[in-house]
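One protein chain omitted, others in place.
Chains here go by letter, A and B, matching the order in which they are written, and residues are numbered from 1 within each.
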Amino acid sequence: MFEKEIRRKAKELLEAKTVDLVIGYTSGSLPFQARPILVSSPEDVGKLVWNHFARSNLARYLLPYRDSSKKIALLAKGCDARAVAVLLQEEQFPRERIHIIGLPCPGVISRRKLEEKLGEIKEEDFSWEENSFLFQGEKWEVRPFLEDTCARCRYPNPPLYDELIGEEKEPWRDGSVDYLKELDNQSREERWQFFAAELSRCIRCYACRNACPLCYCKECFAESDSPRWVNGVPTLSDNLFFHLGRSMHLAGRCVECGACERACPEEIKIGLLPLKVEEIVRENFSFEAGLSLEEEAPLLTYKESDPGEFIK
Amino acid sequence: MKNDWEPKIVAFLCHWCSYAGADLAGISRIQYPPNIRVIRVPCSGAVNPLYILKALREGADGVLVSGCHPGDCHYLSGNYFARRKFFVLHQLLQWLGIEENRVQFSWVSASEGQKFSQVVEETVEKVKKLGPAQKLVKEFTFHV
Partner (left out) sequence: MSKGLVTKEKWWKWLEDKKDRLFLSERAQKRYGSWFPPEVKVVKNGKEILLPSGEEMYRYFWAGEEWKVEEGEVNTAPLFFFSLPCEARAIIEITDKVFLHEPIDKNYRQRRKSLSLGILACLQPEPTCFCSLVGGGPFWKNEEALFLVPRKEDIYVEGEGELLSYSEEGGEKVKQEIQTLQKEVESGLPSPLPSYFSQELYQHFEDEEWDDISWHCMNCGACTFLCPTCYCFDLSIEGRLKGFQLRSWDSCMFPKFTLHASFHNPRPTGKERVRQRVMHKFSYFPEREGNFACVGCGVCVEKCPVNWDIREAIERMVEKIDRLRA
(Lines give C-alpha, C1' and ligand atoms only; values in the text may rest on other atoms or scores of the structure.)
Protein backbone atom coordinates (compact mmCIF):
# COMPACT_ATOMS: atom_id res chain seq x y z
CA MET A 1 0.00 0.00 0.00
CA PHE A 2 2.22 2.81 -1.27
CA GLU A 3 4.96 1.85 1.15
CA LYS A 4 7.57 1.97 -1.59
CA GLU A 5 6.56 5.46 -2.66
CA ILE A 6 6.61 6.65 0.93
CA ARG A 7 10.12 5.32 1.46
CA ARG A 8 11.32 6.76 -1.83
CA LYS A 9 9.88 10.15 -0.95
CA ALA A 10 11.37 10.10 2.55
CA LYS A 11 14.74 9.21 1.13
CA GLU A 12 14.57 11.95 -1.44
CA LEU A 13 13.61 14.59 1.13
CA LEU A 14 16.36 13.55 3.53
CA GLU A 15 19.03 13.30 0.85
CA ALA A 16 18.18 16.65 -0.62
CA LYS A 17 18.15 18.05 2.93
CA THR A 18 14.71 19.43 2.25
CA VAL A 19 13.96 18.11 5.70
CA ASP A 20 16.09 16.98 8.65
CA LEU A 21 13.68 14.42 10.02
CA VAL A 22 10.84 12.25 8.87
CA ILE A 23 8.11 11.18 11.27
CA GLY A 24 6.19 8.10 10.21
CA TYR A 25 5.20 4.61 11.24
CA THR A 26 7.21 1.45 11.61
CA SER A 27 6.25 -2.07 12.53
CA GLY A 28 6.37 -2.72 16.24
CA SER A 29 7.28 -5.62 18.48
CA LEU A 30 3.75 -6.97 18.47
CA PRO A 31 1.60 -8.00 15.53
CA PHE A 32 -1.09 -5.66 14.18
CA GLN A 33 0.67 -2.56 15.43
CA ALA A 34 2.40 0.28 13.66
CA ARG A 35 4.31 2.51 15.98
CA PRO A 36 5.62 6.03 15.47
CA ILE A 37 9.21 6.35 14.33
CA LEU A 38 11.66 9.16 13.73
CA VAL A 39 13.87 8.70 10.69
CA SER A 40 16.88 10.98 10.39
CA SER A 41 19.06 9.16 7.94
CA PRO A 42 18.28 8.11 4.36
CA GLU A 43 19.56 4.60 5.16
CA ASP A 44 16.73 4.06 7.60
CA VAL A 45 13.80 4.83 5.34
CA GLY A 46 13.29 1.09 4.87
CA LYS A 47 11.88 1.03 8.38
CA LEU A 48 8.86 3.07 7.35
CA VAL A 49 5.61 1.19 6.93
CA TRP A 50 2.10 2.17 5.97
CA ASN A 51 -0.86 -0.06 6.77
CA HIS A 52 -4.19 -0.41 8.51
CA PHE A 53 -2.65 -0.18 11.98
CA ALA A 54 -1.47 3.42 12.06
CA ARG A 55 -3.37 4.14 15.27
CA SER A 56 -1.52 7.22 16.49
CA ASN A 57 -1.99 10.76 15.35
CA LEU A 58 1.56 11.70 14.39
CA ALA A 59 0.94 15.44 14.71
CA ARG A 60 1.54 15.08 18.45
CA TYR A 61 5.16 14.17 17.71
CA LEU A 62 5.78 17.53 16.05
CA LEU A 63 5.49 19.66 19.13
CA PRO A 64 8.76 18.73 20.86
CA TYR A 65 10.47 20.30 17.83
CA ARG A 66 8.59 23.54 18.06
CA ASP A 67 11.50 25.49 19.46
CA SER A 68 14.18 23.74 17.45
CA SER A 69 15.25 24.65 13.95
CA LYS A 70 14.53 21.21 12.50
CA LYS A 71 12.58 20.84 9.31
CA ILE A 72 10.25 17.92 9.55
CA ALA A 73 8.40 15.76 7.09
CA LEU A 74 5.30 14.26 8.61
CA LEU A 75 3.31 11.38 7.19
CA ALA A 76 -0.24 12.49 7.62
CA LYS A 77 -3.55 10.71 7.32
CA GLY A 78 -6.62 12.86 6.93
CA CYS A 79 -6.94 13.46 10.65
CA ASP A 80 -3.21 13.95 11.22
CA ALA A 81 -3.21 16.67 8.57
CA ARG A 82 -6.26 18.29 10.14
CA ALA A 83 -4.44 18.31 13.48
CA VAL A 84 -1.44 19.95 11.81
CA ALA A 85 -3.76 22.58 10.39
CA VAL A 86 -5.09 23.39 13.86
CA LEU A 87 -1.56 23.51 15.26
CA LEU A 88 -0.55 25.89 12.50
CA GLN A 89 -3.56 28.06 13.13
CA GLU A 90 -2.83 28.11 16.84
CA GLU A 91 0.73 29.12 16.00
CA GLN A 92 2.24 26.08 17.59
CA PHE A 93 4.46 25.33 14.64
CA PRO A 94 5.78 27.33 11.72
CA ARG A 95 4.47 26.25 8.32
CA GLU A 96 7.87 26.55 6.70
CA ARG A 97 9.40 23.91 8.96
CA ILE A 98 6.89 21.25 8.19
CA HIS A 99 6.53 19.21 5.05
CA ILE A 100 3.28 17.28 4.99
CA ILE A 101 3.27 14.03 3.09
CA GLY A 102 -0.45 13.42 2.83
CA LEU A 103 -1.75 9.87 2.82
CA PRO A 104 -5.40 9.14 2.04
CA CYS A 105 -6.26 6.89 4.96
CA PRO A 106 -7.38 3.31 4.42
CA GLY A 107 -8.93 3.29 7.92
CA VAL A 108 -7.49 1.92 11.13
CA ILE A 109 -8.50 -1.64 11.86
CA SER A 110 -9.34 -2.82 15.34
CA ARG A 111 -7.42 -5.85 16.42
CA ARG A 112 -10.16 -6.72 18.85
CA LYS A 113 -12.73 -6.80 16.06
CA LEU A 114 -10.48 -9.03 13.99
CA GLU A 115 -10.23 -11.44 16.89
CA GLU A 116 -13.93 -11.32 17.59
CA LYS A 117 -14.86 -12.16 14.04
CA LEU A 118 -11.98 -14.33 12.91
CA GLY A 119 -10.91 -16.09 16.09
CA GLU A 120 -7.23 -16.59 16.70
CA ILE A 121 -5.24 -14.49 14.27
CA LYS A 122 -1.64 -14.50 13.11
CA GLU A 123 -0.03 -11.82 11.02
CA GLU A 124 1.13 -14.29 8.38
CA ASP A 125 -2.46 -15.35 7.69
CA PHE A 126 -3.27 -11.92 6.25
CA SER A 127 -2.61 -10.09 3.06
CA TRP A 128 -3.79 -6.53 3.03
CA GLU A 129 -5.37 -4.28 0.42
CA GLU A 130 -6.82 -0.81 0.72
CA ASN A 131 -10.44 -1.84 1.03
CA SER A 132 -10.25 -5.53 1.71
CA PHE A 133 -7.96 -8.25 2.95
CA LEU A 134 -7.37 -11.94 2.54
CA PHE A 135 -7.44 -14.03 5.69
CA GLN A 136 -6.32 -17.61 5.16
CA GLY A 137 -7.25 -17.17 1.51
CA GLU A 138 -10.71 -15.83 2.20
CA LYS A 139 -11.64 -12.30 1.18
CA TRP A 140 -13.07 -9.83 3.71
CA GLU A 141 -14.21 -6.23 3.44
CA VAL A 142 -12.30 -3.83 5.66
CA ARG A 143 -15.31 -1.81 6.77
CA PRO A 144 -16.74 -4.00 9.57
CA PHE A 145 -13.31 -4.26 11.15
CA LEU A 146 -12.65 -0.53 11.40
CA GLU A 147 -12.16 1.11 14.75
CA ASP A 148 -15.37 2.82 15.88
CA THR A 149 -13.59 6.13 15.63
CA CYS A 150 -12.69 5.52 11.98
CA ALA A 151 -15.97 4.03 10.84
CA ARG A 152 -17.47 7.50 11.14
CA CYS A 153 -14.58 9.40 9.56
CA ARG A 154 -15.60 12.05 7.06
CA TYR A 155 -12.16 13.17 6.00
CA PRO A 156 -9.82 10.32 5.10
CA ASN A 157 -8.07 12.66 2.68
CA PRO A 158 -5.69 15.24 4.10
CA PRO A 159 -7.12 18.72 3.56
CA LEU A 160 -3.63 20.16 3.74
CA TYR A 161 -0.45 18.71 2.29
CA ASP A 162 2.70 19.45 0.40
CA GLU A 163 2.32 16.31 -1.59
CA LEU A 164 -0.05 13.43 -1.68
CA ILE A 165 0.91 9.77 -1.99
CA GLY A 166 -1.89 7.48 -3.13
CA GLU A 167 -5.32 8.21 -4.47
CA GLU A 168 -8.00 10.21 -2.75
CA LYS A 169 -10.57 7.99 -1.10
CA GLU A 170 -14.27 8.04 -0.48
CA PRO A 171 -14.98 8.32 3.24
CA TRP A 172 -15.91 5.07 4.96
CA ARG A 173 -18.79 6.69 6.64
CA ASP A 174 -22.09 5.31 5.40
CA GLY A 175 -24.03 5.86 8.59
CA SER A 176 -24.31 2.15 9.27
CA VAL A 177 -21.75 2.25 12.04
CA ASP A 178 -21.90 5.29 14.22
CA TYR A 179 -21.51 4.80 17.89
CA LEU A 180 -22.48 8.40 18.58
CA LYS A 181 -25.85 7.87 16.91
CA GLU A 182 -26.41 4.68 18.86
CA LEU A 183 -26.11 6.68 22.05
CA ASP A 184 -28.26 9.52 20.74
CA ASN A 185 -31.09 7.05 20.44
CA GLN A 186 -30.90 6.10 24.09
CA SER A 187 -32.61 7.84 26.97
CA ARG A 188 -30.68 10.28 29.10
CA GLU A 189 -30.57 7.87 32.00
CA GLU A 190 -29.33 5.04 29.78
CA ARG A 191 -26.54 7.24 28.52
CA TRP A 192 -25.65 8.16 32.07
CA GLN A 193 -25.47 4.49 33.02
CA PHE A 194 -23.28 3.84 30.02
CA PHE A 195 -20.84 6.65 30.77
CA ALA A 196 -20.78 5.92 34.48
CA ALA A 197 -19.80 2.33 33.73
CA GLU A 198 -17.20 3.31 31.13
CA LEU A 199 -15.63 6.10 33.14
CA SER A 200 -15.45 4.20 36.39
CA ARG A 201 -12.97 1.95 34.57
CA CYS A 202 -10.72 4.91 33.78
CA ILE A 203 -7.41 4.71 35.63
CA ARG A 204 -6.53 8.33 34.78
CA CYS A 205 -3.33 7.36 33.04
CA TYR A 206 -3.81 10.29 30.67
CA ALA A 207 -2.85 8.22 27.63
CA CYS A 208 -5.88 9.69 25.86
CA ARG A 209 -4.72 13.20 26.55
CA ASN A 210 -1.10 12.51 25.73
CA ALA A 211 -2.08 10.87 22.46
CA CYS A 212 -4.15 13.89 21.48
CA PRO A 213 -2.30 16.24 19.13
CA LEU A 214 -4.24 19.19 20.52
CA CYS A 215 -3.72 18.56 24.22
CA TYR A 216 -0.35 20.23 24.25
CA CYS A 217 -0.63 22.32 27.42
CA LYS A 218 2.54 22.43 29.46
CA GLU A 219 0.47 21.94 32.55
CA CYS A 220 -2.88 20.27 32.17
CA PHE A 221 -5.66 21.41 34.50
CA ALA A 222 -6.01 17.82 35.65
CA GLU A 223 -2.55 17.93 37.18
CA SER A 224 -2.54 21.49 38.36
CA ASP A 225 -1.98 22.03 42.08
CA SER A 226 -3.08 25.60 42.18
CA PRO A 227 -5.92 25.69 41.54
CA ARG A 228 -6.53 22.06 42.21
CA TRP A 229 -9.53 20.82 40.27
CA VAL A 230 -9.37 17.09 40.90
CA ASN A 231 -7.28 14.77 43.00
CA GLY A 232 -5.17 11.94 41.68
CA VAL A 233 -7.57 9.15 42.57
CA PRO A 234 -9.48 7.73 39.62
CA THR A 235 -12.94 7.98 41.14
CA LEU A 236 -15.90 8.29 38.81
CA SER A 237 -16.52 11.92 39.75
CA ASP A 238 -12.99 13.07 39.06
CA ASN A 239 -12.71 10.95 35.95
CA LEU A 240 -15.83 12.67 34.66
CA PHE A 241 -14.43 16.02 35.64
CA PHE A 242 -11.25 15.36 33.72
CA HIS A 243 -12.95 14.07 30.59
CA LEU A 244 -15.62 16.78 30.57
CA GLY A 245 -13.01 19.45 31.12
CA ARG A 246 -10.84 18.00 28.42
CA SER A 247 -13.72 17.77 25.97
CA MET A 248 -14.57 21.41 26.60
CA HIS A 249 -10.96 22.39 25.96
CA LEU A 250 -11.17 20.58 22.67
CA ALA A 251 -14.41 22.25 21.61
CA GLY A 252 -13.96 23.53 18.09
CA ARG A 253 -10.39 22.24 18.07
CA CYS A 254 -10.80 18.47 18.11
CA VAL A 255 -10.20 17.02 14.67
CA GLU A 256 -12.14 13.84 15.40
CA CYS A 257 -9.14 11.63 14.85
CA GLY A 258 -10.07 9.29 17.68
CA ALA A 259 -6.43 8.87 18.67
CA CYS A 260 -7.48 9.43 22.27
CA GLU A 261 -9.81 6.47 22.20
CA ARG A 262 -7.41 4.20 20.37
CA ALA A 263 -4.74 4.99 22.97
CA CYS A 264 -6.79 3.97 25.97
CA PRO A 265 -5.26 0.88 27.59
CA GLU A 266 -8.62 0.11 29.18
CA GLU A 267 -10.48 0.34 25.88
CA ILE A 268 -12.80 2.99 27.19
CA LYS A 269 -14.95 4.67 24.53
CA ILE A 270 -13.46 7.97 25.50
CA GLY A 271 -13.52 9.53 22.04
CA LEU A 272 -17.29 9.82 22.35
CA LEU A 273 -17.09 12.97 24.44
CA PRO A 274 -14.86 15.14 22.25
CA LEU A 275 -16.57 13.73 19.17
CA LYS A 276 -19.96 14.72 20.57
CA VAL A 277 -18.64 18.18 21.29
CA GLU A 278 -17.49 18.47 17.69
CA GLU A 279 -20.91 17.41 16.50
CA ILE A 280 -22.51 20.09 18.66
CA VAL A 281 -20.09 22.65 17.27
CA ARG A 282 -20.59 21.51 13.69
CA GLU A 283 -24.36 21.49 13.86
CA ASN A 284 -24.72 24.80 15.63
CA PHE A 285 -21.79 26.89 14.53
CA SER A 286 -21.13 25.25 11.13
CA PHE A 287 -17.49 24.74 11.89
CA GLU A 288 -15.11 21.83 11.56
CA ALA A 289 -11.61 22.06 12.92
CA GLY A 290 -8.57 21.65 10.76
CA LEU A 291 -10.17 22.10 7.36
CA SER A 292 -9.04 25.62 6.69
CA LEU A 293 -6.30 27.87 7.95
CA GLU A 294 -8.42 31.00 7.67
CA GLU A 295 -11.72 30.34 9.35
CA GLU A 296 -11.80 31.50 12.93
CA ALA A 297 -12.08 28.94 15.74
CA PRO A 298 -15.73 28.79 16.82
CA LEU A 299 -15.17 29.56 20.47
CA LEU A 300 -13.03 32.55 19.63
CA THR A 301 -15.88 34.20 17.84
CA TYR A 302 -19.68 34.53 18.02
CA LYS A 303 -22.77 35.51 16.12
CA GLU A 304 -25.60 37.56 17.48
CA SER A 305 -27.91 34.88 16.16
CA ASP A 306 -26.26 32.10 18.18
CA PRO A 307 -28.65 29.77 20.02
CA GLY A 308 -29.69 31.29 23.33
CA GLU A 309 -32.99 29.68 24.29
CA PHE A 310 -31.31 27.81 27.12
CA ILE A 311 -30.66 31.11 28.90
CA LYS A 312 -33.40 32.59 31.05
CA MET B 1 -34.99 12.76 50.62
CA LYS B 2 -35.86 14.65 53.76
CA ASN B 3 -38.60 17.22 53.43
CA ASP B 4 -36.55 20.00 54.92
CA TRP B 5 -33.80 19.58 52.37
CA GLU B 6 -32.75 22.89 50.90
CA PRO B 7 -30.52 22.93 47.83
CA LYS B 8 -27.24 24.80 47.82
CA ILE B 9 -26.79 26.73 44.63
CA VAL B 10 -23.63 28.44 43.53
CA ALA B 11 -24.34 31.56 41.50
CA PHE B 12 -21.67 33.12 39.32
CA LEU B 13 -22.80 36.68 38.77
CA CYS B 14 -21.09 39.18 36.54
CA HIS B 15 -19.98 42.32 38.31
CA TRP B 16 -21.56 44.82 35.97
CA CYS B 17 -25.08 43.48 35.50
CA SER B 18 -26.28 40.46 37.43
CA TYR B 19 -24.36 41.22 40.60
CA ALA B 20 -25.66 44.76 40.49
CA GLY B 21 -29.13 43.35 39.82
CA ALA B 22 -28.81 41.20 42.93
CA ASP B 23 -27.67 44.24 44.83
CA LEU B 24 -30.67 46.17 43.63
CA ALA B 25 -32.95 43.34 44.70
CA GLY B 26 -31.37 43.58 48.14
CA ILE B 27 -31.63 47.34 48.42
CA SER B 28 -35.22 47.27 47.21
CA ARG B 29 -35.97 44.56 49.78
CA ILE B 30 -37.24 42.18 47.14
CA GLN B 31 -37.40 38.71 48.64
CA TYR B 32 -35.68 35.73 47.07
CA PRO B 33 -34.77 32.28 48.43
CA PRO B 34 -31.57 32.18 50.49
CA ASN B 35 -30.26 29.08 48.72
CA ILE B 36 -27.75 30.82 46.53
CA ARG B 37 -24.10 31.44 47.34
CA VAL B 38 -22.92 34.25 45.16
CA ILE B 39 -19.53 34.38 43.53
CA ARG B 40 -18.86 37.63 41.77
CA VAL B 41 -16.98 37.42 38.50
CA PRO B 42 -15.89 40.25 36.21
CA CYS B 43 -17.92 38.98 33.26
CA SER B 44 -19.98 35.92 32.36
CA GLY B 45 -17.33 35.37 29.71
CA ALA B 46 -14.83 34.86 32.52
CA VAL B 47 -16.70 31.86 33.84
CA ASN B 48 -14.60 28.87 32.95
CA PRO B 49 -16.67 25.71 32.43
CA LEU B 50 -14.33 24.15 34.97
CA TYR B 51 -15.76 26.50 37.64
CA ILE B 52 -19.16 25.03 37.03
CA LEU B 53 -17.91 21.47 37.22
CA LYS B 54 -15.91 22.32 40.31
CA ALA B 55 -18.94 23.76 42.09
CA LEU B 56 -20.82 20.53 41.42
CA ARG B 57 -17.84 18.45 42.46
CA GLU B 58 -17.63 20.26 45.79
CA GLY B 59 -21.26 19.55 46.53
CA ALA B 60 -23.41 22.30 45.03
CA ASP B 61 -26.83 20.99 44.09
CA GLY B 62 -27.11 23.49 41.31
CA VAL B 63 -25.20 26.21 39.51
CA LEU B 64 -26.49 29.46 38.12
CA VAL B 65 -24.46 31.60 35.77
CA SER B 66 -25.79 35.05 35.07
CA GLY B 67 -24.49 37.94 32.98
CA CYS B 68 -25.51 41.05 31.09
CA HIS B 69 -28.09 40.81 28.35
CA PRO B 70 -26.72 40.29 24.83
CA GLY B 71 -25.53 43.62 23.52
CA ASP B 72 -25.09 45.06 27.02
CA CYS B 73 -21.82 43.49 28.05
CA HIS B 74 -19.55 45.93 29.84
CA TYR B 75 -16.71 44.41 27.83
CA LEU B 76 -18.84 44.60 24.67
CA SER B 77 -18.94 40.93 23.73
CA GLY B 78 -17.90 38.79 26.73
CA ASN B 79 -21.38 37.41 27.12
CA TYR B 80 -21.61 36.44 23.44
CA PHE B 81 -18.51 34.33 23.82
CA ALA B 82 -19.94 32.97 27.05
CA ARG B 83 -23.16 32.01 25.29
CA ARG B 84 -21.36 29.81 22.77
CA LYS B 85 -19.24 28.18 25.43
CA PHE B 86 -22.18 27.51 27.74
CA PHE B 87 -24.30 26.26 24.91
CA VAL B 88 -21.73 23.55 24.20
CA LEU B 89 -21.36 22.72 27.89
CA HIS B 90 -25.12 22.64 28.41
CA GLN B 91 -25.63 20.28 25.48
CA LEU B 92 -22.73 18.06 26.47
CA LEU B 93 -23.90 17.72 30.07
CA GLN B 94 -27.35 16.75 28.93
CA TRP B 95 -26.03 14.23 26.47
CA LEU B 96 -23.94 12.70 29.20
CA GLY B 97 -27.07 12.26 31.24
CA ILE B 98 -26.75 15.12 33.72
CA GLU B 99 -30.11 16.65 34.59
CA GLU B 100 -30.88 19.64 32.39
CA ASN B 101 -31.55 22.01 35.28
CA ARG B 102 -28.50 21.30 37.39
CA VAL B 103 -26.74 24.08 35.58
CA GLN B 104 -28.81 27.11 34.61
CA PHE B 105 -28.09 30.37 32.88
CA SER B 106 -29.70 33.77 32.83
CA TRP B 107 -29.28 37.35 31.68
CA VAL B 108 -30.07 39.90 34.37
CA SER B 109 -29.26 43.59 34.03
CA ALA B 110 -28.33 46.01 36.80
CA SER B 111 -31.83 47.45 36.78
CA GLU B 112 -33.64 44.11 36.97
CA GLY B 113 -33.84 43.52 40.70
CA GLN B 114 -37.26 42.00 40.23
CA LYS B 115 -36.08 39.69 37.48
CA PHE B 116 -33.14 38.62 39.59
CA SER B 117 -35.42 37.49 42.36
CA GLN B 118 -37.59 35.64 39.86
CA VAL B 119 -34.61 33.93 38.31
CA VAL B 120 -33.39 32.77 41.70
CA GLU B 121 -36.83 31.54 42.65
CA GLU B 122 -37.14 29.62 39.41
CA THR B 123 -33.66 28.21 39.69
CA VAL B 124 -34.22 27.01 43.24
CA GLU B 125 -37.59 25.58 42.33
CA LYS B 126 -36.15 23.57 39.45
CA VAL B 127 -33.23 22.28 41.46
CA LYS B 128 -35.57 21.29 44.27
CA LYS B 129 -37.50 19.16 41.80
CA LEU B 130 -34.30 17.37 40.88
CA GLY B 131 -33.34 16.61 44.47
CA PRO B 132 -29.77 16.62 45.81
CA ALA B 133 -27.03 16.43 43.20
CA GLN B 134 -25.33 13.09 42.93
CA LYS B 135 -23.80 12.69 39.54
CA LEU B 136 -20.72 14.85 39.56
CA VAL B 137 -20.18 15.08 43.30
CA LYS B 138 -16.78 14.09 44.53
CA GLU B 139 -16.61 10.71 46.19
CA PHE B 140 -15.19 10.28 49.64
CA THR B 141 -15.20 6.56 49.83
CA PHE B 142 -11.62 5.51 49.52
CA HIS B 143 -10.07 2.38 50.83
CA VAL B 144 -8.69 2.82 54.28
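What we mean here is this: contacts are C-beta pairs under 8 Å (C-beta built on N, C-alpha and C of every residue); 3 or more make two chains touch, one makes a residue touch a chain.
What you are looking at is a predicted structure, and each value in this text was computed from that prediction instead of being measured.
Only one residue from A:R55, A:H99, A:K169 or A:R191 touches the chain missing from this view: A:R55. Within the complete assembly, A:N231 is the residue of A:T18, A:S68, A:N231 or A:S292 that touches the hidden chain. Residue A:R262 is the one among A:H52, A:H99, A:R262 or A:K276 that touches the chain not shown.
Within the entire complex, the positions of chain A that touch the omitted partner chain are 28-30, 33, 35-38, 55-56, 60-61, 64, 203-207, 209-211, 219, 223, 225, 228, 231-235, 262-265.
The rule we apply is simple: only the chains that are shown with their structure count from here on.
Residues 49-50, 53-54, 57, 70-71, 77, 80-81, 83-98, 104-107, 119, 122, 135-139, 142 of chain B are the ones that touch chain A when the two sit in their complex.
Residues of chain A that touch chain B in their complex: 183-184, 188-196, 221, 229-230, 233, 235-238, 240-241, 244-245, 247-248, 251, 273, 276-277, 280-281, 284-285, 298-300, 302, 304, 306-308, 310-312.
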